[in-house]
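Here the complex is missing a single protein chain, while all its other protein chains stay put.
Then we have subunit A:
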Amino acid sequence: MYISKLSIRNFRNFSNASLDFNKGVNTIIGENGSGKTNLFHAIRIMIDESMPRITKLFETDFNRSIGEWKGHWIIIQLEFQELDSSEEAQSIAMHKIGAADDFDSTKGTYSLYFRPRIDFRRSLFELSEDEDKTDDELEKILTGISLNDYETVFAGRGNIDFSIDDNYLKYVGDFESITFPDPDEEKTDVYGVKMYGISIPNEFACTFAKALRDVESDLRSYRDNPLLNLLRDNEKNISVAKKAEIEGQVEVLNNNISGLDEVKGVSTGITQTIKEAVGETYAPNVNIKSELPSDMEKLLQSLKLWVGDPDEEGHEGRLWELSLGGANLIYLSLKLLEFEKVKKENKIANFILIEEPEAHIHTHIQKTLFQKLDKQKTQVFISTHSTHISSVSAISSMNILGRGKQKAEIYNPSKNLDGGDIVKLERYLDTNRTNLLFAKGVILVEGDAEHILIPELVKKVLGVSLDELGISIINIGSTGFENVAQLFHEERVQRNCSILTDNDLSIVELPDSLIGDSDYEKSCRQSEISGKARKQKLDAYCKGNKYLRPFYAKHTFEVDFLLANNSFEIIATVNKAYKQVADKKRIKKLIEDKDVAISGKEVLRLAEKFGKGWFAIMVSENIDNITIIPKYILKAISFACPSFNTNTLFSIAKYRLKKLETRHFDGDDTDYKKLLSELISFDNQIEAIEFYKKQLPEDVLTKLIHLAYA
């Protein structure tokens, strides 16, 4: 049995979220503040018996995006799969949470409702039945509700996923149209059957390893000392065969210590002094006795773990001598063993929640840590913000948390992909880093040139890095766009993805008839035809997916870069690369030729000669603030960038003006210095940017803003 789904409604930064989980190890990836801890908290409320027995939620636990919380419900739901009633321990789970839709299935649900008590729900229902209901009356009922009027209800066998808006509106209530369900219709087939008696968390073994913790003290404390737990049997007793013998030995030891002459001397001394002080009649008898505990349980508390470093044979030290990572490793292993040995028979399932293991355990160990896990009985949840750990875990058991406005966004990158695609994607991601899963927006390119030049262009022209804009540029090489782009989808990663490629229109004008084409023309025509086909295919692929958009260079990247009025940069590159003045002159002339058939051919020749990647590196050295970003690239950036915040725009504006002051096109006599001082004198950044747009309508930043808000 394992948790296959978690649905959260209105809890903390989750307005409505639903996460799918798999057997075995699951990873939850998210940047700081994306709600990883809240998510774990939600799971723990449901399954961790060490949480307070009474689940009390507070105003601050309501998601802020719902506005006024009064009247709303917080709902946390777990769905289980592979419930097996013939498995003895699981029969309790089956009894309490087995699915409501069809009891023969192996699914089960377990829900927490934090909702107004029935009398308030009844008033809401009565209002909704009233023909002349008004918002004011609703308001009146709602303002009368306080947190004390809320109840926490656990239910099994629920049959509705409340993270789906329609369900929430129907079964909790629609505050807009003032329609609320009748609470006296218990509808146990929808909400589930209230739990009483058996407490579900008690039936699970749940280990939570928080991000920062003191393993040594966990191991030392009595209650959590896994060593003692490992010695206990089913009845929680520790039975030791030689118990009597050892207890006897301790008694002898105690007697021996008590009988030491030195000890006796002290007690005689004390007795003597008292007698002298108060006289024989009133003096109490004093004796000194050794009291080493003779109780087995107390004796066993002296058991301590000694560990040796694999690199340092023969040496064993106490736990604290070990690195933090090593100690954590041992802690987790002991917890696993404890479950295997002690709890397996009596507990329904074992869950391990590890918060940010990158804080303690080296990536390589993480990779192997859970590989030998008994996946039937143990499910692991790992939360991380590390891209390293994500590259070791499969995307099929991965959920990505994104920070949205007042609510978290959740992506499951493999949802509804077929198994073969998933495996291939996982291989791809494994070797190519996984930062595309974290980016707020992505630009996919298929060549080194773009991969090298575009970040440099943005950095030099706009003064910010792609990272700062939240954009990752991924070179998919020869993988094929579709294979990677399928990640970005309504059902999966809901992030914008620009696909950047060449349309390969011929740079030479081709006659209508292909008869009589020269070899060069032939290859141009061939490229043009395949380019057209590729465009058609890609356009069709992206159609209907609002997260994907293709952007095409008319010819090829290098040619379009040149045509964007960047001959200066190319010539500067050539001047550095060639020694002979004649070569420099000849190439300059070709590059500056108005006919793209000539200049284009030359720039392609150069790229060919140096290698496209290397040539791009060479060009990148000559890029500066007045280099022009080709329009299709600018469009791709604007699509991939999730949103330009005012701060960023303002700093770009500042950067541009500062740079333009010293370097601008010949003949440009704009007083950039004055503009800059005017810009920074604005109190309001939005106004400052408006000013910038008005003053410099042709500037790249102005164009970018227009594109972004188009």
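Methods note: a residue touches a chain if its C-beta (ideal position, glycine included) is under 8 Å from a C-beta of that chain, and two chains touch if they have at least 3 such contacts; residues count from 1.
The criterion applied here is as follows: contacts and distances are computed from a predicted model.
Engineer: Any idea which of "Spermidine/putrescine ABC transporter permease", "(2Fe-2S)-binding protein", "Cytochrome c" or "DNA 3'-5' helicase" UniProt assigns to the chain that's been left out?
Structural biologist: So the chain that does not appear here would be "DNA 3'-5' helicase", according to UniProt.
Engineer: Which candidate, A:59, A:130, A:151 or A:509, sits in contact with the chain we can't see?
Structural biologist: Considering all chains, including the one not shown, the answer is A:151.
Engineer: Touch as defined at the start, partner being the missing chain; which of A:22, A:65, A:128 or A:188 qualifies?
Structural biologist: With A:22, A:65, A:128 or A:188 as choices, the missing chain is touched by A:188.
Engineer: Looking at the full complex, which residue from A:86, A:302, A:478 or A:662 touches the chain that isn't shown here?
Structural biologist: Spelled out, the listed residue whose C-beta touches the missing chain is A:86.
Engineer: Hey, which subunit A residues sit against the chain that's not shown?
Structural biologist: Residues of subunit A in contact with the hidden chain: 54, 56, 85-89, 91-92, 94-96, 98, 100, 103-104, 117-119, 122, 151, 156-157, 159, 184-189, 192-194, 196-197, 203, 234-235, 345-346.
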